[in-house]
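This is the structure, below, for whatever I ask next.
Heads up, one of the protein chains got dropped from this complex, but the rest are sitting where they should.
Order of writing sets the labels: A, B and C. Residues in every chain begin at 1.
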Amino acid sequence: MGQKIKVGVIGAGRIGKIHASNIIKNFADVEVKAVADIYADAIKDWAAELGIQHVYADYKKIIEDKDIDAVIICSSTDTHSQITIEAAQAGKHIFCEKPIDYDIARIHQALEAVKLAGVKFQVGFNRRFDHNFKKVRELIQNGSIGDVQIVKVISRDPAPPPAEYVKVSGGMFLDMTIHDFDMVRYLTGSEVTEVYANAAVLVDKAIGEAGDVDTALISLKFANGAIGMIDNCRQAVYGYDQRVEVLGTKGGITVTNDTPTTVVVSTECAVTADKPKYFFLERYMESFEAEMKEFFQSIVTNTEPVVTGIDGLKPVLIGLAAKKSHEEGRPVKL
Amino acid sequence: MGQKIKVGVIGAGRIGKIHASNIIKNFADVEVKAVADIYADAIKDWAAELGIQHVYADYKKIIEDKDIDAVIICSSTDTHSQITIEAAQAGKHIFCEKPIDYDIARIHQALEAVKLAGVKFQVGFNRRFDHNFKKVRELIQNGSIGDVQIVKVISRDPAPPPAEYVKVSGGMFLDMTIHDFDMVRYLTGSEVTEVYANAAVLVDKAIGEAGDVDTALISLKFANGAIGMIDNCRQAVYGYDQRVEVLGTKGGITVTNDTPTTVVVSTECAVTADKPKYFFLERYMESFEAEMKEFFQSIVTNTEPVVTGIDGLKPVLIGLAAKKSHEEGRPVKL
Amino acid sequence: MGQKIKVGVIGAGRIGKIHASNIIKNFADVEVKAVADIYADAIKDWAAELGIQHVYADYKKIIEDKDIDAVIICSSTDTHSQITIEAAQAGKHIFCEKPIDYDIARIHQALEAVKLAGVKFQVGFNRRFDHNFKKVRELIQNGSIGDVQIVKVISRDPAPPPAEYVKVSGGMFLDMTIHDFDMVRYLTGSEVTEVYANAAVLVDKAIGEAGDVDTALISLKFANGAIGMIDNCRQAVYGYDQRVEVLGTKGGITVTNDTPTTVVVSTECAVTADKPKYFFLERYMESFEAEMKEFFQSIVTNTEPVVTGIDGLKPVLIGLAAKKSHEEGRPVKL
Partner (left out) sequence: MGQKIKVGVIGAGRIGKIHASNIIKNFADVEVKAVADIYADAIKDWAAELGIQHVYADYKKIIEDKDIDAVIICSSTDTHSQITIEAAQAGKHIFCEKPIDYDIARIHQALEAVKLAGVKFQVGFNRRFDHNFKKVRELIQNGSIGDVQIVKVISRDPAPPPAEYVKVSGGMFLDMTIHDFDMVRYLTGSEVTEVYANAAVLVDKAIGEAGDVDTALISLKFANGAIGMIDNCRQAVYGYDQRVEVLGTKGGITVTNDTPTTVVVSTECAVTADKPKYFFLERYMESFEAEMKEFFQSIVTNTEPVVTGIDGLKPVLIGLAAKKSHEEGRPVKL
């Protein structure tokens, strides 16, 4: 590519800032030309420090900028599908944070717009780019453990979000488990056909009062015959617990947590090791960079991104089924 | 106790032989006076070598021997409840291999007979006496991890049994998972209130043709609000996989497999460690001895054994519910 | 063997009692006919409980008993060589606790007597029979890591002995390191040609005042060109630290400590695992049984024991060289 890819970042909350700064730091061939955020004033200093030329309150300024090749959508979830449609119609490549939407019809509309425009569209399932999970996928793909029989994901947060957040989050299955629904699809290469959610409020009553659950074991069936389980909790006091385990006909795979150091201290009282890396920023920072690399690669080489629109749609469908399963106390087919 | 406890072992298959030889080796105060097995001829040499005086084909000879204080019932499952009743009526203390029976009514009859006779009755859930799991229970009991939220058991055999065995086994839930149903009760100290079995035939078609499953993820709800999961497979090519994991409000516990050695070899190709101890004989040998110690202790001190008749009954009830859940594709309440 | 091997145990302190009880428990073909201890009265009850017929104050009663085939010498170190000579002359097979003696001339006399009598003679280097170290030896022997370049042994006690003990112990190199000198010979299959002891008093001043050291890093050269290091400390507050590490041209081997359980507890404060098994009784119990098995095997099959008289002599020679190295502050050749 003779010229730099010009990018506009829409939404400069925590994840938007991470993406912008990662791009500037790591991709000499990409320029963050503009950033848009409804609280434009609040991000001006930050943008100036990074050398971003334009700061807008209205994302449409980015959509209308003919010079901009691609958008990174990091705004609030309810705006994702609409901005996707507008960006696609303006011919811009799109990186969209998960989930595309909680409404299946609107996801379909967004994907339709992307298809019509022929632009690249990648969803922000960053964990696919994690060093541990990528290797698990490779080992499965190259037959190291034969046919997959059981796949399990443990995904627990260090501390629960405030009940306020929970109310607008779409519920644990769509807000938190959605990453894990993507992970089991990614690892197995097979679709989920049935879900049974065994869930409860065991961390914070306020979460229950907000109509949500905070602890769940979600049983899964896959199209290829395998079975699976996702273990979620909004609170693991020892830190961010992110593990995976797969059993196949020729072997098993386990992934344990990454830790800040490998230091082990032995005293009269105990043998102690590091807790897991604290939360998703510490744990998955590399993957945020790697997904961007993939996105720009797909633009430059004109190939399909690794995480497609369908990959954005499916976990939402599974999440809605899990919700229904929990509400009705029975397995739900997809 | 001034005098030795005199014991009769009924059924001298693999587990009967283990118990007999463990008693002789480890308990100077206990004498194995007689052993009964329908294939009496086949065990004569073995009994002679151990110095066991009497070998009978008919277990009733043991029941009738007034000199014998206790029986160890290791015969085939379908005879457990009947022999229990006869032994109880003869005033003998009873150690009975799991399960007591697959028929709930007969279990009740057996427990009733035991109650009437006022004899000790212990069921062979040996894993309760395992060093790893005993410590997990202690940590939960002493509040180290707060209230239990999630309890998980992984229990996979190294190789599947022949389909012939499967046909008469009572099915995986009653034959294999029964140990894990006991384990979750033991660890949580709470009763299972609902079961959902997500099961499949992924190891051996012949097992499916015999009407059974070989792989299962069993979702559980507990009376204390906790949720749980049991992971079973009739085949883990890397060996006998026996792990436990608990999440509580103040911490988490994991148990990994015991290995023959701690040797790790690093070469140009890989860093390799030992596989788990091969199967239940290697893995749980200590626990077989420990449960016997407990049994004789309860006789000498006239106290209730750690594994009671109710502990024998409950896992069968859960197993039957799991079977129903699998057959009907829905959660089943207890 | 048609008849039982009849054994006399000489010296019934801690290790003598362990051997006697291990033999009675595990070897149906061996009979402990007599035990001798200068405090005969103190062990009478213990002997009676185990069913040992004869208890003597004078070990000569055992030597003179024509019916006894073998002796287990567990008396104080200064008596080992003398009793070995007398037992050999009486035609008895000998298992002798380490060290044979601290005096090289007397070791030679003892070994000469053994040779003349043609009896079996095994020295109590039990760690050769440990599951971990045996596997390391096998891996080296079968070429898994190519030629050995570096061999390292870590051997630290949980707590220092009283200074009183230290005074009569022969010094750390002969009392404690002697096991490790044997281990490096066993693992490498090569002789030590040079020793440099870097030692200090860092645990207990009283040990220094008693003329000994309590902490040491001992550098070794081997006949096959390899180099090595032994790491000793009389105190590791976290418990008995028994590890080994080998580097070869084709790979490396590490051995970590055995632990009571594999339980790991993660809390807000830390991730904690078990400390090592507490001390040598807990850690090496299996090996005490295994070395006895080997001893009786060598009698029955009339083969050379795995730990020979030369294996008893060499570590004493290395220990004396280490002592000299420390005193003179320079490497000492053997």
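Methods note: a residue touches a chain if its C-beta (ideal position, glycine included) is under 8 Å from a C-beta of that chain, and two chains touch if they have at least 3 such contacts.
What you see is a predicted model, and the numbers here were worked out from it, not measured in a lab.
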{"item": "Hidden-chain contact residue, picked from the options C:A28, C:A200 or C:A223", "value": "C:A200"}
{"item": "Absent-chain contact - pick from A:T79, A:T256 or A:T308", "value": "A:T256"}
{"item": "Residue of A:K4, A:K25, A:K60 or A:K115 in touch with the missing chain, whole complex considered", "value": "A:K25"}
{"item": "Residue touching the undisplayed chain, where the options are C:V237, C:C269 or C:I310", "value": "C:V237"}
{"item": "Hidden partner chain, touching residue among C:K92, C:K152 or C:K323", "value": "C:K152"}
{"item": "Contact set of chain B toward the excluded chain (per top definition)", "value": "236-239, 266-268, 270-275"}
{"item": "Positions on chain C contacted by the hidden chain, ascending", "value": "147, 149-150, 152, 156, 196, 198-200, 202-203, 215-217, 219-221, 225-229, 231, 233, 235-238, 241, 247, 249-252, 329-331"}
{"item": "Touching residues (missing chain, whole complex) on chain A", "value": "25-26, 28, 49, 131-132, 135-136, 139, 144-145, 250-258, 260-268"}
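Keep this in mind: only the chains that are shown with their structure count from here on.
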{"item": "Taking each chain's C-alpha mean as its centre, the one farthest from chain B", "value": "A"}
{"item": "Chain B and chain C: spacing of chain centres that average the CA atoms, whole Å", "value": "39"}
{"item": "Between chain A and chain B, centroid-to-centroid distance (C-alpha), Å", "value": "43"}
{"item": "Between chain A and chain C, centroid-to-centroid distance (C-alpha), Å", "value": "58"}
{"item": "Two or more partner chains touched - positions in chain B", "value": "250-252"}
